[in-house]
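Of the protein chains in this complex, all but one are displayed in their positions.
Should a chain be cited, it is by its letter among A, B and C, assigned in written order, with residues numbered from 1 in that chain.
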Amino acid sequence: ACGTSGNKQGGNEDKQEDKNFTVAMVTDEGGVDDKSFNQSAWEGLTAFGEENNLKKGKEGYNYFESKSEADYATNLNTAVRNDFDVIYGVGYKLQKAIEKIADQRKDSQFAIVDEVIENKDNVASIMFKEHEGSFLVGVVAGLMTKSNKVGFVGGIEGDLINKFAAGFEAGVKEVNPNATVQIQFAGTFSDSAKGASIAATQYSSGVDIIYHAAGGAGLGVFTEAKNLKQKDPERDVWVIGVDQDQHAEGDVKVDGETKNVTLTSMVKRVDVAVKEVANLAKEGKFPGGELVEYGLEEDGVKISDSQEHLTDEVLKAVKEYETKIKNGEIDIPSTLKK
Amino acid sequence: MEYVIEMLDIRKEFPGIVANDQVTLQVKKGEIHALLGENGAGKSTLMNVLFGLYQPEKGEIRVNGQPAHITSPTIANKLGIGMVHQHFMLVDTFTVTENIILGKEPKSGISIDIKKAEQEVQEISKRYGLAVNPSAKIADISVGMQQRVEILKTLYRGAEILIFDEPTAVLTPQEIKELSQIMKNLIKEGKSIILITHKLKEIMEICDRVTVIRKGRGIGTVDVADTTTNELANLMVGREVVFTTNKGKANPTENVLEIHGLEVKDSRGIDAVKELDLTVKSGEIVGIAGVDGNGQTELIEAITGLRRAESGSVKLNGKEITNMKPRKIIESGVGHIPQDRHKHGLVLDFPIGENMVLQSYYQHPYSKNGVLNFKEIYKKAKLLIDEFDVRTPSEYTHARALSGGNQQKAIIGREVDRDPDLLIAAQPTRGLDVGAIEFIHKRLIEQRDSGKAVLLISFELEEILNVSDRIAVIFEGKIVAIVDADKTSEQELGLLMAGSALSEVREDTHV
Amino acid sequence: MSKRLSNLLIPIIAVLLGLITGAIIMLISGYNPIAGYAKLWQGALGEPYYVGETLRQMTPYIFAGLAVAFAFRTGLFNIGVEGQMLVGWVASVWVGLAFELPKVIHLPLAIIVAAIAGALWGFIPGLLKARLKVHEVIVTIMMNYIALHVTNYIVRYVLSDQKDSTDLIHESASLSSVFFESITEYSTLHYGIFLALLGAIVMWFILEKTKVGFELRSVGLNQHASQYAGMNVSKNIIASMVISGAFAGLAGAMEGLGTFGSASIQSGFTGVGFDGIAVALLGGNTAIGVVLAAFLFGVLKVGALLMPDANVPKELVEIVIAFIIFFVASSYMIRLLIARFKKGAK
């Protein structure tokens, strides 16, 4: 493929010299500082770069931001043309683009986050067991709900978001079979007004804990919870955050005092995964053609470190289930039953 | 002698055209000064310069002897100059009062004191005899009343010098009489008036002096007392003009248009045409006389398929065309010179050439297999432009750039050229100069003489009397009388139009 | 100066002014404008690969621009290109997936179906405008949202087995081009660019040369006179929206059959439809203008991706684009500038 690839910078020869081991990632439309998986991935790359004394840029580690779907391919190709050793596509949306380019550029190594690409030796797939982490926060919710009603607000329905919903529901039911889980999708990842409205509906129907996996729409869920808290500081309204520790999102001023409505968060360690795959590749063990899954076991998902609202009892239960899951004692569904 | 207005050696150019050159106009205090010129001669342009809408390239303006730089209408207003524009400057959705007080509103607190405003309007309107309904919406009132609103606007601002740009073109005879009276009242109050008109008779009747412009150039100023209509016309056009339209006797044969029991509602859903019967034969011109708003518009629109007929029948050459699609009716042989040429007659942003085929663009030879043949279109346009003396830089010029008279000539050329069996002409000469009027009347008569039927709608009795063979008087949506043109008079028609029955009228006049 | 020359000069000056403004902003905020623009150039036209990407990006912009321009020329404001494009996209992919046919049938079929889908989406606002005088701006905005949710639903539940994206369409319906890939070093450039240029010619031809176009323009400029001249105003309004929608649908086909070869769930609007408004108006609503404006947009959008290489944040590119649009729109100002310049020269 190299003959036709037209790499101007002299391609192969350079590569053979002991050039830095370089890594790059292509974001989806969220951008590199989305407070979510793109950012987390970039943190992983940055950590890798710093450990290996790399500089940001062509000779070290870099990112390419996509502003629209059409940019994926362009960015991936730019990364290829810059001879990065591993190129990450962050987000399931980059699947098609990577598949195509991986075929064209057999000499480059790719990794995709949140999606599986099969039968390509130069593509590693990084997946997370979001359902496991969601199960854990489901356990928290199931134990902590006083009304026996909890809610889930998803963005746009899809495989990925369904994993969160399914795991969560299972976790709730596991510890509290009487509890009901209201699942609703906003149809958007950006409209926080809609998220707020859905949350308002769920809370006023008696739900006291909502787990969101709805990006920007999820911000509306926080807003609604905070509003309710402000109106009635005694009321139990909680939100469970997603992807990163969303503790700060839950801060609310009530009568001059700062309270917090973030019960806990389901943290997805894209950084851990990205860094690990980079290290493997550097050691020449690039998991091409393989699926690398990150669950509780692999430190890929976890419950957030801010745990101030959780009682010891709950924490104990979480620990227990954590072990059980790691030991494979529980089977957690990753799809919603229709 | 002291002049209130002096415009000296004015020159105004537009891209590609010199609209005014070496024009001088001096208006004395207390006179009615006429400004005369063919369509497109540059009258409106000159007045817009005076009113501050355009800046002249050259020349000097003095107001009351003082040099004035009139860079905006505001300054003109301050100098006591008010203008009634050829195309009204009224906000359709506002009331009469709102239009008048705009920019100089009486207030109570922070809101408009509409009561006080209406009172003031009433007062001025009484003082000068300009009857208006202060709270009516402009869109709902007659053209005549709209014009009175325009005049009131200037008076409300205390204008001393009033410019009237073709005020009578859009008025009914009755309204014109009223307007003359109004102008006389204004003069009595010490105001001065500049009047643009194409109607030489009016000039002779009410004006003191006339300034003539020909093709943008000032020709000179004459005292009305020292001149005649013929002389004025010759001055204006630069050649001899024949006035009375020469026409032979009509030779009516078969019925071309037959209308029976036609009923039409207007846009508000009110009956506008009621049980109307009318026949127009080939080889004759039937004029419809009537005061504006008596169903003329709805009648035409029903014939041409633009408005639904509630009941009754319209036949063309014996074939039913009631409520057919406009295009079908056009194709069956109806031509239509609409009353409002800007709104209905032309696509102003199309080249004049393309306007010439607005109805026939899809037919041979202008179009073949759905593709237009611009060569043919513009060939035709050029022919029509020459034949109908449309003054335009070229056939590619946008219709918008043409003066009103030339726009009208273009429309008439287009309609006549399609050779329709029935030609409906609504106010065909409104706003046109004598030369153009003469020309158009000739064309209408030619149509008749070649065996076509012509239906002429006009508010000008003189036109109706001169051109028509038979005259149908319309009143409140009905034809109340049909008379022969050579057996009636302006007075008789006037009475009929006001609703008197023919029998009464004839008795009165004959006894 | 001749009219033709100034017509050519004005957009060029506008673009230059936009770039200069962008440079000033970069300077003020501490970035190197020369490096920034060098990257922009490289990322848009500097290498065959990027030329390919720029042309590919330009393809849907041409169609979206044509769609907006066509409606504008006929007196309508089609804000619904985005939605019409989405339905066209999904429709083309549906045909691409559902059948297996020889390419000569399959590809045209997929393209036509996309156009029909877009046309249908334009038909509704057209019909409502023509029959009930409902303002097309609101209806098309609403239709955008409806399209977004409906196409997402179709992708998930009809065209795929509850997946976030459909499979790749059959090769027989694809616009992708091995030839282009080889000369542009694997860019995603596809044969759609020819269709888009053809589309521009078609629009020009319809509007300027045919009787249908004559009617449409006439109705767009003066409904009343057109009606008096025997044209059917309602029919023309509907026709205009339908044709406009068809162009938009084709923009979707470019994505579905060309760039992506599939359809996926959209978390929001693609933006192409809205950019199409700017493209159309920058291009003065003429076919050739749209092509040029689409090229400009393609250059800026694709070139922008490399600008972060010079440490210029991508947001800055948006700012530069905004200023270029401002300046192109404010051609009157530039005319004044030219006039003053000429006076100064004399």
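As a working rule, contacts are C-beta pairs under 8 Å (C-beta built on N, C-alpha and C of every residue); 3 or more make two chains touch, one makes a residue touch a chain.
Quick note on the criterion: contacts and distances are computed from a predicted model.
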> Out of "ATP-binding cassette domain-containing protein", "Phosphoribosylformylglycinamidine synthase subunit PurS", "Xylose transport system permease protein XylH" or "ABC transporter integral membrane protein", what name does the UniProt record list for the absent chain?
Replying inline: "ABC transporter integral membrane protein"
> For the chain omitted from this view, which of the shown chains does it touch?
Replying inline: A, B, C
> Who touches the missing chain here, A:Glu69, A:Glu115 or A:Glu249?
Replying inline: A:Glu249
> Just one of C:Ile206, C:Ile265 or C:Ile321 touches the chain that is missing; which is it?
Replying inline: C:Ile321
>> Going by the contact rule already stated, which one of C:Leu5, C:Val104 or C:Leu132 would touch the omitted chain in the full complex?
In response: C:Leu132
> Which chain C residues touch the hidden chain?
Replying inline: 29, 77, 79, 124, 128, 132-135, 137-139, 141-143, 145-146, 149-150, 152-153, 268-269, 274, 277-278, 281-282, 313, 315-319, 321-323, 325-326, 328-333
> Which positions on chain A touch the chain that was left off?
Replying inline: 31-35, 39, 157, 182, 184-185, 187-194, 196-198, 200-201, 204-205, 215-216, 219-220, 222-223, 226-228, 230-231, 248-249, 251-253, 258
> Residues of chain B in contact with the chain that isn't shown?
Replying inline: 48, 51, 53-54, 72-74, 77, 83, 85, 87, 89-94, 98-99, 101-105, 107, 110-112, 153, 400
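Just so it is clear, only the chains that are shown with their structure count from here on.
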> Whole-Å distance, chain A centre to chain B centre, using C-alpha means?
Replying inline: 75
>> As a quick test, compute the distance in whole Å between the mean CA positions of chain A and chain C.
In response: 34
> Can you list the residues on chain A that touch chain C in the complex?
Replying inline: 4-6, 8, 29, 57-58, 64-71, 73-75, 77-78, 81, 92-93, 95-96, 101, 104-105, 155-160, 187-190
> Quick one: in the complex, what on chain C touches chain A?
Replying inline: 43, 47-50, 53, 56-57, 149, 152, 156, 162-165, 168, 181-182, 185-188, 255, 259-262, 264-265, 267-268, 270-272, 301-302, 304-306, 308-309, 314
> For the complex, which residues does chain B have touching chain C?
Replying inline: 304, 306, 325-327, 329-331, 336, 338, 343-350, 354, 358-359, 361-362, 367, 370-372
